[in-house]
Structure formats: structure tokens, C-alpha cells
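Beneath this line is the structure, given in C-alpha cells, with notes to follow.
Excluded from the complex is one protein chain; the other protein chains are retained at their positions.
The letters A and B name the chains in turn, as written, and every chain counts its residues from 1.
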Amino acid sequence: MKDKMKTVAFSNLIASLVFLGAGAWAYSQTLSFRTVKGSYVQAATFPQIMLLGMMGFAGVLLVQSAWKLTRFGFKANDWAYEKAASLNFVKDRGVLFALVTMVLCAAFVAWFRTLGYVLASFLLCFAVMVLIGKRNLVQMLLISALVPLCMWLLFYLLLKVNIPMGPLTFVRDFVDDIL
Amino acid sequence: MDFQLLLSSYASVFTNLQVVLMTLLGAFGGILLGAIPGMTATMGVALLVPFSFGMDLIPAVGLLLGIYCGGMYGGSISAILIHTPGTPSAAATLIDGYPMTQKGQGGYALSVAMFSSFCGGIIGALIMTFASPVIARAAMNFNSGEMFMLAVFGLSVIIAISGRSVVKGLISGFLGMTLCTVGLDPTNGLPRFITRSQTGLYEGFAFIPALIGMFAVAEVIAGVERIVRGTERHAVSHEKITRVLPDGGTIGRIWPNILSGALIGTFVGAIPGAGGDIAVFVSYGANKSFSRQPEKWGTGIPNGVAATESANNGCSGGAMIPLLALGVPGDAVTAVLLGAFIMKGIQPGPMMYVSELPTVYGVFAALMLANLAMLLVGCAGVRFFAKIVSVEKTVLYPIILVVSLLGAFSINKNVFDLGVCVGFGVFGWLMNKYEFPLSPILLTLILGPMCEQNFVRYMNLNHGDFTRIFHSPIAMTFLGLAVLSILYSIWNQGRINRLQAAEAERA
Partner (left out) sequence: MKSLKKVLALTLVMLMVLALAGTVYGKDYPKKDVYVICPWGAGGGTDVCLRALCQAMGEELGVNLTVDNITGGGGIVGHQAIANAEPDGYNIGMITFELSTYLSLGTELTWENYDLLGRVNTDAAALSVNAKWAADNGITDLASFVAYAKAHPGIQLGGSSNASVWHIAGGYLEEATGIDVEMITYQTGAAAAVKAAASGEIAGVTVSLAEASSFLQSGTLVCLGVMDAERNAKFPNVPTFREQGVDVIYGTWRGMGAPKGMSAEALAALREAVAKACQNKTFVEAMANLGQTISYLDAAEYGAFLKNNAEAVAASMKALGLNQD
């Protein structure tokens, strides 16, 4: 690895700062937890100990990575000098598509109530297949439609678990009528 | 011990066709349920309890135990093949199981898991048959202080499952412990990190949706990334499965792991309030520590699968001890089983071994039978399940995604949990990318509540005087084990890193 800024050591440095920051924020939150008289351990005690532990080791990681960065170039085979993963979604299509998948999942959650499981899953499944370059339309449609439908049937008929169907609720009534 | 009664109970269970059929049916259903992420054996047992109303006690118990044992093994199928523990008890199986699949040895891993599950289950059932009154008396001594120290001992395994950076593993672990505290505090019900209006978070992040998110959803996101970038390994697996049970050579290498896993599983299971999810991590940590090749653990070796799978099925035998002798369930499934017994007019508890001895022996026999049934059904299923990975990845990933999201929803039937699942998916993807290990988070999510609840209760019981714990020999034993395990694991990890560096130098 030639570039200091792209090593695992550098990404560890950033990560330790993130954990320190998040820990400090969470710790400030614990200060406002209510206390109860006569309780020997307050609600805030346990999370505070854990946050201190996390921040402590994040500090260790910070020092460790900073030390490795200053000694950059001396020792070649240390894994701290391997290339770190990137989050650059402009240059790396993989990251970009991973982010799109996350947005799709979030949309799935947001629309779950309105669309119901089968419809929302159909859309999600189909979209992800498009994303990862499956190009057989018939297969894509069949899988996206049948897998959620079969899962729903499995839950509904065998396990008696009622999964919301949204506009497709009539399918449920239809299944009820057959039986 | 009344051997004649024992033998006649075994004979009557094994020769009763209805019992055998019901147990087989249970094992079949359990394996299927366990294999689907989010559908736990608990759900299966709960759903079949009303169905078993009309049956006699022993066939009903056979059915339920079949599901229990089958589910324990079934959970490992999805852990091994698609990186998602089907049940919490299979959580540690994926540490070595999934890398085996990535190496194209998914079927092999499945057969090792099945064989170890079977052996673990049988050993657990045997121990339970012959030692349960003794163990039950010892289990009465496990109070809050002892449980707290047991949790601490369990947490000491974090270092062994941290991967190459112990510091990063510890950060993950402490983060996981903090995540456990979100919600209402367990002692006084005060909101922590939430407001009163966020009812969905009152009990904290729902465990199974979080688990599915961190492993299944994160793995799918990472899979999309790999496929798009063109770095996906083994787009289609071509493993040829020649045999459904592991060969002699493999068994020769894994039997120490199976034996110790089964013993640890039975022991942990016998402690009231501790279940298979804890046992598997303790067993994994212990077996890795005593291994001659600790550097291979986590890279996909059958020993890792054997150690965890024998532990969780050994646990099913162990868990019967507090259930029958004390009436205290060790995990969610046994809690439902307890309900089933009560429904049948039998109240598990100290009187069980006095007034209901034939029933107790019948349960032992049914558990033995359930493990046999699991092996039979499992053998028949290995080839079929291993086919899952030979499905094209561009089809497999979307399917895993929609199936596991359904699993996350169905646990509580709560849309909020779906959000938790996706959130943990993004979180897991990020953590994986920057090599912050996820297994410590999983372990702390399991042990965190147990650790805090028992600690706070112990302090309240003793009016804030923690030093009283030094008078409990059991608690001190666990503390000692925890310290030893921490020191040894740190030393061991140093050795592993040196070994790997030396190997890299040679290459």
C-alpha cells in the first residue's frame, strides 16, 4: 500500500474517532436519566460503565493507529497497512449499488403497511434482481411473485400467522373460501 | 434410580408407533422451521401445543421435543449456508460454518453439524437420565450473584471470537452491551435513550430482528456489492455430496470438540435461566483455546461447527433438568414446553421426581428418540438443503432478503421491528466492511440483559455490598475461569497473529 490515507490503520483512526464521538454523545444522554431513591444501582450506571469501556478501547485504537501511521513504511507485512475498504460511491459502483439496496429496504419498511408483504416483497425482490444484473424477465417475475406468495401461504396456512396483505387482502379471503 | 422402571419406560416409548411417528413429524417440522430465519422452534412448539391437546402426554411430548431438537439443528442450516442463524442457539455456528460454505464445503459442514448435533443430543440426554436429581440440587444454588458471574464468564469469550484485533473486538463488545441498555431499564422501568412515546423500543431492540438484520440483510447488501463489483466467489457451488454423514477421518478429528461441546452444553443448559445461545459461545471459546491450531478457527474448519452444534443440542438435554426438577425454563422453547406439561395436568417441579417418575423417564426416552428422529430426518435432508447454495447468487440473494424480512416481521408482528432489522443490516454491513467483528455484538446482545439484571438484583439484595459475592464458591469459580479465559485468549491471539504473519512471510 502506497497511500497512507487508504490503509486499515487510517480507517481505524477514523473509526475510533467515530466511536469516541458517539460514546461521548450517548454518555451525555445518560446524565439525564432519572434516578430512583433507595436503588443501589441507578438506571444510568450500567450504560455509563459500558460507554466508558467502549470509549476507553476506542482511545486505545486511536493511539494504536496513530502510532502505526507514524511508523508507516517501516514494516511491510503488518495488516494495518493493508488497503482499507472504501465508501466512495462515486468511484465504486459496488458501494453505490449497496447503498441503493439499503434505500430499497428502507422503502420496503415504509410501504409495508400499505402494500402488504407480498406486493412489497415482489417489488423489492424484482428491484434487487435488476440491480445485480439478472436479465431473464420471466424468471425474475416468477421468482419475485411466487417466493413471497409461497412464504405467505406457509405462514398463513401452516403456522396460522396472519401477515398483512394490503390491497391483496382478497387473496386471503379467497384462500379462506377454498378451505 | 429405578432401573427396571427406566427400562420399561424406554421400551414403551420406543415401541409405541404413535410416539415414534409424532417424534419424526416433530423433527421434520423443527428442522424446516429452524432453517428459516426468524421462525424459531419456539414458534413451532407454541403453535403445536393446542394441536397436542387431544393427544396422550408422551406422544405430545415426543412431538414437541422433536421440534425442539430438530429446530436446534435446523437453525444451523441457515447459519452455515446463508450466514443467518435460524435460531439464536445457532449463532456461533456461523463463525466457522459460513466460511466452509464459501470454500464450497457447505454440504460437508451440514453433515458435521448434523452428526455433532446428534452426538451432543444423545450425550445430553444420557447425562440427564442418570444425573438429573443431583444436578437439579446443585442448580438450586445458582442465584443472582452466580448468574452474574456466569454472564461475566460468558462475556470473556469475546476475546476469543474477536478476530485479529482484540481491541476492535472489545469495542464491538462494549457497543453491544450499550445497545442492550436501550429501552426501559429492567429494575425501575425508567426510559433509557428513548422517550415514553416510543413504545416499540420499550423492551429494547427486538433480538431476532436485530440478529437477522446484522447477518442476513448485511450479507445480502454485501453480496450485491460483490456481485456488482465482480468479486463474488463461487457464483455457483459445485460441491458433490458423496455421503451424508462425516467420514471416519473427520470424526477422528472432531470427537474431542463434540464431547467437550456436549458436556459444556449440558452443564450450561442445566443452569436455570441459561440456554443454548450462551452454551454455544462458551463451548466455541473453550474449544478454540484448547485447540492445537487456534489460527484455523474462524476460517472454516469442521471443529468449530462440531463444538457449537454439539453444545446446543447437549443443551436441550441439560435444559430438561431445571424444567422438570425445578419448573424453571432455561429458554423460550422450554418455557413453552412447561406450559404444555401444565396443560396436561402435570406440574414440573420438585415433586415431579417423587410422584411422576414414569412420566419423567418417559420424557428422557422421548428426548433420546427425538435426537434419533432428528438424525434420520437430517440425513434425508442434507442433499436437499445443500442444494440451496447451488442456486445462482443473483436469485439467491433477493430470496434471502424477502424471506428474512418476513422472519423479522413475524416474530412480534410489528412493523417497527422491520425498521430495526434494516437498520441493523446497514450497521452490520458497515461494521463488517471495517472489520469490527459482529460476533461479540451478538454475544453481548444475548448476555447483556442477563448480566445487568442479575448484577442490579444482586446489589439490591445485598444493600449495595458487592463484596459478599466473594463468599460464593460458585461465583468465584466463574470469576476465576473468566480471568483465565481472558488472559489465555489474549496470549493465544498474539500467537495466532504471529503464526499468520509467519505464514504470510513464507507465501
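In this section, a residue touches a chain if its C-beta (ideal position, glycine included) is under 8 Å from a C-beta of that chain, and two chains touch if they have at least 3 such contacts.
In this text the structure is predicted, and so the values were computed from the model without any measurement.
Q: Where the complex has a chain not shown, which of B:T299, B:N460, B:T477 or B:Q500 is the residue touching it?
A: If we include the chain that is not displayed, B:N460 is the one touching it.
Q: Using the definition of touch stated at the top, determine which of A:A22, A:A66, A:A127 or A:V171 touches the missing chain.
A: Considering the complete complex, A:V171 is the one touching the chain left out.
Q: Based on the whole complex, identify which of B:V20, B:M55 or B:M343 touches the chain you can't see.
A: Of all options in B:V20, B:M55 or B:M343, contact with the hidden chain holds for B:M343.
Q: Specify the residue from the set B:N188, B:T299, B:T477 or B:Q500 that touches the hidden chain.
A: Among B:N188, B:T299, B:T477 or B:Q500, only B:N188 touches the chain that is not shown.
Q: Touching the missing chain, which residues of chain B?
A: 42-43, 45-47, 49-50, 53, 140-141, 143-144, 184, 186-190, 196, 199-203, 206, 272-273, 326-329, 332, 335-336, 338-339, 342-345, 347-352, 354, 412-414, 416-417, 449, 453, 457, 460-461
Q: Extract the touching residues of chain A with respect to the undisplayed chain.
A: With respect to the unshown chain, the touching residues of chain A are 36-38, 137, 141, 160-162, 170-171, 173-174, 176-178.
Here is the rule we go by: only the chains that are shown with their structure count from here on.
Q: Round to the nearest whole Å and give the separation of the Cα centres of chain A and chain B.
A: Centres of chain A and chain B (C-alpha means) sit 22 Å apart.
Q: Considering the complex alone, what residue numbers of chain A touch chain B?
A: 8, 11-12, 15-16, 19, 26, 29-30, 33-34, 36, 39-41, 43-44, 46-47, 50-51, 53-54, 57-58, 60-61, 64, 77-79, 84-85, 87, 92-95, 97-98, 101-102, 105-106, 108-109, 112-113, 117, 121, 124-126, 128-129, 131-134, 139, 143-144, 147-148, 151-152, 155, 159-163
Q: If we count contacts the way the header does, which residues on chain B are in touch with chain A in the complex?
A: Per the stated touch rule, the residues are 39, 43-44, 47, 164, 167-168, 170-171, 174-175, 177-178, 181, 185, 187-188, 190-193, 217, 220-229, 231, 392-395, 397-399, 401-403, 405-406, 409-410, 413, 415, 418-419, 422, 425-426, 429, 433-436, 452, 455-456, 459-460, 463-464, 501, 504-505.
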